[in-house]
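One structure is given here, and the rest of the page talks about it.
Apart from one protein chain that is not included, each protein chain of the complex appears where it belongs.
Chain nomenclature is as follows: A, B, C and D, assigned in order of appearance, with residue numbering initiated at 1 for each chain independently.
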Amino acid sequence: MKDVVRAALDNSLRTSAILLVFAVVGTAMLAFTHQRTEPNITRSQQAEKLTLLDQVLPRSLYDNDLLASQQLLPPSDLLGTRQPSAMWVARRGAEPVAVALEAIAPDGYSGNIHLLIGITADGHITGVRVTAHRETPGLGDYIDRAKSPWIDQFTGTSLVEPPLRHWRVAKDGGRFDARAGATITPRAVVKAVKDALEYYSRQRTALLAAPAQGVPSP
Amino acid sequence: MLAAIGVMVLLAVAIGLVLGWSAVRFKVEGNPLAEKVDAILPQTQCGQCGYPGCRPYADAIASGEADINRCVPGGEDVVKKLADLLGVDPKPLDGALGEPKPKSVAFIDEQACIGCTLCIQACPVDAIVGAAKQMHTVIAKECTGCELCVAPCPVNCISMVPIEEDLPHWKWKHPVVMMKTVRTETRA
Amino acid sequence: MSRELFTFHGGVHPPEHKSESSGRPLHPPLLPRELVIPLRQHLGNPAKPIVEVGQRVLKGQMIGEADGYISTAVHASSSGVVTAVEMRPVPHVSRLPDLCVVIETDGQDEWIERTPLDPHAMSLADLRMHVRDLGIAGLGGAVFPSAVKLDPGAHHCPVLIINGGECEPWITCDDLLMRTRADEIMDGVAIMRHLLGSLQILVGIEENKPEAIAAMQAAAARLDFAVEVVPVPTIYPGGGAKQLIYTLTGKEVPSGKLSTDIGIQVFNVGTAQALARAVRHGEPLISRLVTVTGHVLRPQNYEVLIGTPMRVLIAEAGERDGATGVVMGGPMMGVPLASADVAVVKATNCVLVRSAELFPPLPRELPCIRCTRCADACPAALQPQELFRFAKAGDFGRAQEYHLFDCIECGCCNYVCPSHIPLVDYYRYAKSEIWAREKEKRAADLARERHEFRQFRLEREKKEKAEKLAAKTQAARAQAASAQPAESPATAPSEADARKALIAAALARAQAKKAETAPRNTEHLTPEQQRTIDEIEARRAKIRELAHQPLETEEKK
Amino acid sequence: MPAPFITGRASVTQVMGWVLIALLPGIAVYVWLFGPGILITLGMATVTALAAEAAMLKARGYPVKPFLVDLSAVVTAWLLALSLPSLAPWWLIVTGTLFAIVVAKHLYGGLGQNVFNPAMVGYAVLIVSFPVQMTQWAGPLALTGESLTLAQSAAAIFGGLPKGTLDAVTMATPLDTLRTGLLQQHTVDEVMVQPIFGQFGGTGFEWLAVAFLAGGLLMWARRIIGWQVPLAFLAGVWLTAGFLHFYDAGRFGAPWFHLFAPSVMLGAFFIATDPVSGSTTPRGRLIFGFGAGLLTIVIRTWGGFPDGVAFAILLMNVCVPLIDQYTQPPIYGATRTGKDTQK
Partner (left out) sequence: MITRQEILDLFRNGLFKQNTGLVQLLGLCPLLAISSSVINGLSLGLATTLVMAASSGAVSGVRNFVPNEIRIPVFVLIIAALVTVIDLTMNAFVHPLYLVLGIFIPLITTNCIVLARADAFAAKNRPLHSVIDAVAMGLGLTLVLLMLGAIREVAGQGTLLSGIDLVFGAEAQRFVVHVLPNYQGFLLAILPPGAFLALGLLIAANNWNKARAEQRTRAAVPVTA
């Protein structure tokens, strides 16, 4: 009996030592790679974010470091957010010329639709992009720019043009078309964009007054 | 970084200890697989598989050194069962080892028997009785039909008699159902 | 009728076709030129032939004696000369031949001396031995030796049920028997009651036999003990023993057990009558009632000598053109025969001649659509569609899990199947396959044990030889050493050594001899050998366990 | 051939034939409500199904005739056709039927071997792949005042309607309307005032449901189906919907409405009762039916599609072997001892 216990103990020490070596080597390898690649990765990610922002805020509008201007907005019903969301302020010189907001349309056919919306200082949409959604493929996913240009019809609109009562899909008597058989998704998007505009018009001063060098979020 | 290494080290040591301990402590004695294989084999002990008996062949299968298609008396049925047990594809019997034959028992022509006891020594299941210089006879009930006694007989008095179907041994056949149309092969 | 009746699960109502044969009176026995009497007519061991070719036998003379407890005797049905004891075709579904005694009748029909028995003057065991030697077996179809069933043994059988159900279509022999020989049946019942000590006696008769019910009730009224004749609903298989028990008592025979386990014994009316003939007149079972019907000119019931070729009966009933085969028994459970040349046996209740218009070929089989009509019709409350699936796929273990062996092969599922699948065929195939495999398995286990023992024996012999050899060489060396004793003083201790070796060698020899002469499993085993044996034993036990895991049929059947 | 030598009169053709007969009242009401277009759909589905069945039988080496006359392919075709929207284009009908017969039936081994209900597999494939076309219902007679003529229907089915016209004649089904309304945060009462919601199950649609119910009762009376599955299915729908409605009448539709949305009646009596893909034990059928009913409401309420009957039945089809295994009824001789006597 004692022999077996001793043999087991010996063996377990041996195996754990071997495993230890592999763990140390593996971890060291990872640590090394991580260290080497980290700057590159950060750069790529920022470039990626910027590419996305570029789609809603034309680069010709501003000259500041847009990524550095990121701030967090508190949760808001109009933005459809339950958690703080990001906002970027574009400036030309010191003058704020536009903002980019994250918003959520909570009433999509299959849950939340995440949007990125660019709004000029005077309340015109410069662009809208869907960043994440779970709408039925082939039915509701035409809101995705990769699938169809549908989302482009928001560009240039504001709370005044079209008038408020036309901020609906065509089927409900509004200005925005929707594909037959799939009106829930566009309804949700139209409503979310309109709400985001309203949010902007109410909070405009606070948003634009934000310090030029806002506290960058982590 | 240090934390990551720490976690990995701790994990490694813990897992290593547990596995190393259990490997010795919970070692399974014997080979349960070989026993399961042995339970499937027909126990004729005929040695046609190239092993000195069913159990050695079972051990060889369990350790992976022998193929599952070497049991001639067991036929396709045994191959299929072994394939099921081991989770491998069934394959046809190794034709080089012999063709399956109808079940037979050995029969000693008692007129010709000289009582040399060679067949008694050859019988793997002690199914032949008799003594030196005395006539031998086969206990048909215990004979497995392995044919090992046929070759040693110096006077060729042992023959294999197929077991004929009679009333008590009759079996119902699988109902033949012609649901599919049979495509007649016209190849010569 | 105040008795509460119970309705068993399932059952079917096939067209009865009873009026064809039940209207005509009973036809007296025919005496054929040749009688072919199989020795295996009952369940259990076949009878052992006790006559020789050329021997003259009398009517009622025993020609085969019971072999063992579950067996009965077989008798000559008429006087004549034994012309052969050989393999002849018998009425069996396999169409294989079996051992028969062939008698050329002499037309004198000369009886052997018959001595009536007095049941009250002899011990019950004695009486049962007589019943066995008079060849009485169940005439309802199963032909189980009656002497065995009449031995209550450890079980107490307070309830005796007499089965007059006769639920199979076409068959009317029990009906006619009850109508014409009710008193004799009741006499047999009285003997059964005496043997079993039953307290309650019930006779179940299907409602479609009013005359038989009336006759039996009248006969029951003449008895000095209570016999309740109960009309039961007409539904197939209401005459099955388990179904009749349930209908009359509401009790189910537990799966895998016998009716005696719940205190009930069942006999067919024909058996009761045969028992009465045997006890009151000393007549062995040499004839029985047989319905000859179907595609014949005059369907009728015959009193038939056992061993009469069926062709004789069909000729008498009027053969018609267009016959497509002969069946022994009814259309639901009968046995198709290779030809009409086989003889009537104790189990033959009906000779049914088939024709295309009476029994059109069954429609083509289609795949099972799992409609479960079979489950609704199954009197054993099984799930036939699952059994079929497993049996067809060769998954016999699962089939057994789904109670394959509780199937009574009544054919109800076949009858209702909209896909016309021969379900019962599959069950019979699966059962027979399971039995065969069980047998093979047992043979393999036996071979394994014998082989292992042989290995062990060879090993031991080798070791003994080696020991002997070692002892011998040592002894030789010791002898050589002792041959020069005074060569040096230093050898003094070696002398002692040599003596010790000598003794050891002698001991070893003795021991070896003992081992040789003693029976193989001796108590003089070295611990090592003992361990080997133990190991082998343990392994065998395990293998046996493994081998038996999916096969509990043995206990069931 | 051993015994038995006789057989009853039942046949697969007879069983399937009764199913078709029992569908006739439903088809009649369908014609009255939505015009004779359904007859084109039925015909197309039937022809496609028989052609596909014949081709598959041939390819698999089976004799064609005895399997074609068993009518099982026709039943599948009709059930699928009746599940499709009234203005389904021809290629939708053909695709669905082909999928049902070729994939769901024959690739699984043909008659009796299919794990899933073929008609519902066809339906599921279509609704997943072509959600837009699968919602093209013409407005029922009671709302539009006139039903489409045969020519109009044919035009719609074969794509001959001028662009835009289709939008004009189509309408959302009651279930669709309810779902859309609820998604827009309206309460049930607010939604239910719309004219599409009739007396109890949606204008017109409710009579279709009643006709299917009548056909189902006919099948039950003829012993083609047992009572367990339909009753349990309806109970599952009614109890689940009732519970939710009782919990919050504003967010969950009334149980009667859910019962008489026609797919439930069709599903309960004609689809869930499919013996091949359904449970075979009496208790199992209760569980199967109830589960399908419950899942129907769950999918209608929280799922991605307005109706859930097809998916509910398909999901329960998967559970059948499990249900069957654990609901084996006691056999003769087991009731007294409670359990098996051996072992």
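The rule is simple: contacts are C-beta pairs under 8 Å (C-beta built on N, C-alpha and C of every residue); 3 or more make two chains touch, one makes a residue touch a chain.
Not measured: the values here are computed from a predicted model.
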Among the displayed chains, the hidden one touches A, B, D
Of D:Phe34, D:Phe130, D:Phe233 or D:Phe290, which sits in contact with the chain we cannot see?
D:Phe130
In the complete assembly, which of B:Ile5, B:Leu19 or B:Leu33 touches the absent chain?
B:Leu19
For the chain that's not shown, point to the residue among A:Leu30, A:Leu61, A:Leu78 or A:Leu208 touching it.
A:Leu30
Tell me where the left-out chain touches subunit D, residue by residue.
103, 107, 125, 128-131
Mind listing the subunit B residues that contact the chain we can't see here?
12, 15-16, 19-20, 22-23, 187
Residue-wise, where is subunit A in contact with the chain that is not depicted?
11, 14-15, 18-19, 22-23, 26-27, 29-30, 33-34, 36-38, 40-41, 44, 47-48, 137-138
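What we mean here is this: only the chains that are shown with their structure count from here on.
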Separation of subunit A from subunit B, taking each centre as the mean of its C-alpha atoms, in whole Å
68
Measure off the straight-line distance from the CA centroid of subunit A to the CA centroid of subunit D, and report it in whole Å.
43
For subunit B, residues that touch 2 or more chains besides their own:
179
Where on subunit C is subunit B touching in the complex?
40, 90, 92, 94, 96, 98, 365-367, 422, 425-426, 428-429, 431-433, 436, 440, 443-448, 450-455, 539, 542-543, 546-547
Residue set of subunit A touching subunit B in the complex reads 4-5, 7-9, 11-20, 22-24, 26-28, 30-31
Touching residues on subunit A, where the partner in the complex is subunit D:
107, 109-110, 136, 138-139, 179-184, 187
